[in-house]
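One protein chain is absent from this view; the other protein chains keep their places.
Coming up: chain A.
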Amino acid sequence: MEITAIFQIAGVGIIIAIMHTVLKQMGKEDIAHWITVLGFVIGIFMVIDVIAQLFQEIKSIFLFQ
C-alpha cells in the first residue's frame, strides 16, 4: 500500500468526470451513469483493502487477537 493510491483514486475520479461529460454531450446519459457507478466501485475496492488492513492492525495491537 503506497501513497500513489491517493493519486490513483483522484485520477480515476477525474477521468470518470471527463467521460461523464463527453457521454452527456453525445446524449448517452444512461451509459454515463453506469460509468460513474463502475468508477466508484473501482475506487471502493482500492479503499476497502486499506480499511481491512487498518482493522487488522487495530485488532492485533489493541485487542490482542
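Note that in this section a residue touches a chain if its C-beta (ideal position, glycine included) is under 8 Å from a C-beta of that chain, and two chains touch if they have at least 3 such contacts; residues count from 1.
Simple rule for what comes next: contacts and distances are computed from a predicted model.
Q: Have a look at "2-oxoglutarate ferredoxin oxidoreductase subunit delta", "Cation:proton antiporter", "ABC transporter ATP-binding protein" or "Stage III sporulation protein AD" and point out the UniProt protein name belonging to the hidden chain.
A: "Stage III sporulation protein AD"
Q: To test your reading of the contact rule: which positions on chain A touch the chain that is missing from view?
A: Residues in contact with the chain left out: 1, 3, 5-7, 9-10, 12-14, 16-17, 20, 36, 39-40, 43-44, 46-47, 50-51, 53-55, 57-59, 61-64.
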